[in-house]
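A short worksheet on the structure shown next.
As you look at this complex, bear in mind that one protein chain is not there, while each of the others sits in place.
Letters are used for the chains, namely A and B, taken in the order the chains are written, and counting of residues starts over at 1 for each.
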Amino acid sequence: MPYLVHSPEDRAAMLETIGVRSMDDLLVDIPQSLRLDGLQLPDGLSELETMAQVSALAGRNRVYPDRLTFRGGGVYRRFIPAAVAAVTSKPEFYTAYTPYQAEASQGTLQAIFEYQSLIAELTALDVSNASLYDGATAVAEAAMMAHVHTGRNEVIVSGYVHPEYVQVLKAFGDGRGIKVRKDGEPNKKTAAVIFQQPDFLGLLVDPRAITTAAHDAGALAIACVDPISLAILAPPGEYGADIAVGEGQQLGLAPSFGGPHVGFIACKKDLVRKLPGRLVGIAHDARGRRGFVLALAAREQHIRREKATSNICTNHSLCALAAAVYLTYMGPYGLRQVAEVSFKRAHNLAERLAALPGWERAFPERQFVNEFPLRVPKAPAVLRKLSRKGILGGLEVGRWFRELKGVVTFTCTEVNDARALDELVEALRS
Amino acid sequence: MTEALSFELSRPAVDPPRLPEADVSGPNPADVLPRDALRSRPPSLPRLSEPEIMRHYSRLASLNYSISENFYPLGSCTMKYNPVVNEAAAALPGFAGLHPYQDEDSVQGALELMWRLEQALCAVVGVDRVTLQPAAGAHGEWTALRMIAAFHNSRKENRTEVLVPDSAHGTNPASAALSGFHVVEVRSGPDGRISLADLESKLSPRTAALMLTNPNTLGLFEREILDIAEMVHATGAMLYYDGANLNAFMGICRPGDMGFDAVHMNLHKTFTTPHGGGGPGAGPVGVKSELAPFLPSPTVERSNGHLVLDHKRPQSIGRVRSFYGNFGMLVRAYTYILAMGGDGLSQASQDAVLSANYLRKLVETDLEMPHEGPCMHEFVASAHNLHDDGVRALDVAKALLDRNFYAPTVYFPLVVPEAIMVEPTETESRATLDSFAQAIKEIVAQAKTDPQGLRDEPKNLPVGRLDEVAAARRINAYLQGQSDDPVLRWKAPSEGPS
Partner (left out) sequence: MADRRYTRTHEWVTVDGKHATVGITDFAQSQLGDVVFLELPSAGRKLAARETFGVIESVKAASDLYAPVAGRITEVNEKLAAKPELINSDPYGEGWILKLELGGELPPDLMDEAEYKKVSGAAAS
């Protein structure tokens, strides 16, 4: 059988060493009435047959080429340097456990430390944790931090925040007694104001005004940000946000039908003790050598148990590693180049699409980076037509926001080359 | 050997990587965005060439122990071999390249995989439905408790307490508290199993659920599980199964048949998705039909041979993660289940139990065994017998590292002093188990002759024991404004006046 190592002779010899006659003697504690005679599942397959079945399922999905994908909504096609997979596919990284024994886990610990440093730099905040599950749970965990920090029970979601993030926030809030309010002025019940920059439609908000209003009411400001946009946009630390969160998929991770990706969270110094999840810090051994350890563990569930402010046990370490390799590969100027190319192409495309008959920019007075909303006549038919031509067109956002019926957001990054933009426009004209 | 930080290796003169130009006309950000919307200066990311980056990470990799190179007898963590075909499957462009917001017609293969995985997991644990959305075990626990809360609310019952054994994983009480429940601890009896008398005294009309793992964290099967289930159900409460220890009995028995109403599973333990140095994992939750209306949205449903995502679920607890969970991990787990089949999974659990009992036998005279065997897939020993030599469980753990074994889980469960929790899994050969037992014997012998030597372990790793106390004090000094050294990140050397 695959992956099993004992031969029948081994098993017999081991039973003899233990001093029992059969496996049943080792399973005596299980009531007889519960014992099964195997599982109602087919027998195992050879690797050849296994891959044939799995490949057949993969073959029933339609994959659009990166360059002809214009759909975003939280998951984006980006250029992924080969270096990322070359590192994350090293078995020393992907088959290691969470780094409990520091001396035997320095590779993982240092990589996480570098990731934390990269995220802190990018967001211009004091400290980042070792990562969370995804952007949605990062928003929810940040809201919990604000709730614990302020002792207040309400969070305000300002503007168009990713609808699935808000749904997750509500589900978290239900258990923790946190109410989620859509828009409105913060007041003395407000623990935090949460906003997204750029927002779910791709449009820029005024983070300074929102942050100031939150602070004036004694609430925290939580900025949900696009990590690549931070190469050009003011980072949360520059406008005084207390916590920055976001989805790190764009930093070297495949779309993969929505996961696994990675949530990031960074905060100001005075909130660090309420930061959920793993944190790695520098420590030294008796000979003065520098190493890395899990730090401030006394905040966490395995010590605090029911008094912990989060139940998160691990992080998304391997995805955080991918993000670290990506950001290190890009460096400050590579990241800026990626962001600027995306910006330019998106603005070029927006102008051309808005010139199509009957099409127009939604919220034309607002700026964007590389995702933008358009009012599109007969949107479903248009998107079907594009699909027939091998193009994954924009995302209809009316399914989440009734007032945005007929609005489609298009996204454009460095993978959508100039010829791909032409192909999209031509397909729409035909 | 240690490795410098990427930030320390950085050289300002290094060219950025070659990337495409825009090749279209369009504005630069500074042309159209207001000045205060722009970043004032670039982030201090490292600047390194690709060869330097690759060498840096290769060196870091060499500092790690991993299941691909080392025996990892971490109790409760189920570190078994991660089949490489799983990685090939998850990397197929038909999976890795899928956008989560594609039309359902274009992702039928992905939905079919999720559907089939759900069916397979139902068969293994004996439940009616499974949600694949939770990203990790703790996330699954919390999801299950939210469903249990919703169930009681739907019946207008005000149940505010969740019972948790004292031997439980820390995530159990944390998840219960974060679901809005008050946690009540249930004591273990002297045989290491839950005390029925104590359970009886704590069950009440306020009880929403009992959280239990079986076999428990001591590796012992709760023999009276059917009585426990009856007692819990008689009060109207639900029984929740923590699937950390599912590897003990696939094909041997099922939590659903024991009376569990909700079951979480760790795909990264039992179903061989790699741990990745601490995630991503996946923590699906299985439920009996009574709880099914409350499953997170969306579920995958089959209708006339077509698979759909069902978002219209009025009683659902909502969404616990964006999109559909850690899909890439679902592909890996499904691939493993296909390759193993029902016969393979059953044999895997039997071998896991056999290996644990074999290893327990080999070291039973070297360490204390606080509870009588047989064990299931893991056992808890105690280094309490080395106490008089001044040697602790931690020293044994560090000495094992120096002998090329990862350490067992130590100091857990909390109910055993100086606990050493060993889970060998089914993918370690007899020869490996023998050599591990030999290492334990040598260490125990050394405790008599050279205890100081053990307290100085590890000696052959990149670093020796790290001073966590000094590190914590430095961090707290930083957090309290008494120092500028953040300890939790690299910080650019302060720049001169610009």
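Just so it is clear, a residue touches a chain if its C-beta (ideal position, glycine included) is under 8 Å from a C-beta of that chain, and two chains touch if they have at least 3 such contacts.
Not measured: the values here are computed from a predicted model.
Touch with the chain that is not drawn comes from one residue among A:A286, A:I303, A:A355 or A:A381, which is A:I303.
By the touch definition given at the top, chain B reaches the unshown chain through residues 411, 468-469, 472-473, 476-477, 480, 482.
Touch with the hidden chain on the side of chain A covers residues 273, 297-299, 303-304, 307.
Going forward, only the chains that are shown with their structure count from here on.
Work out the mean CA point of chain A and of chain B, and you get 18 Å between them.
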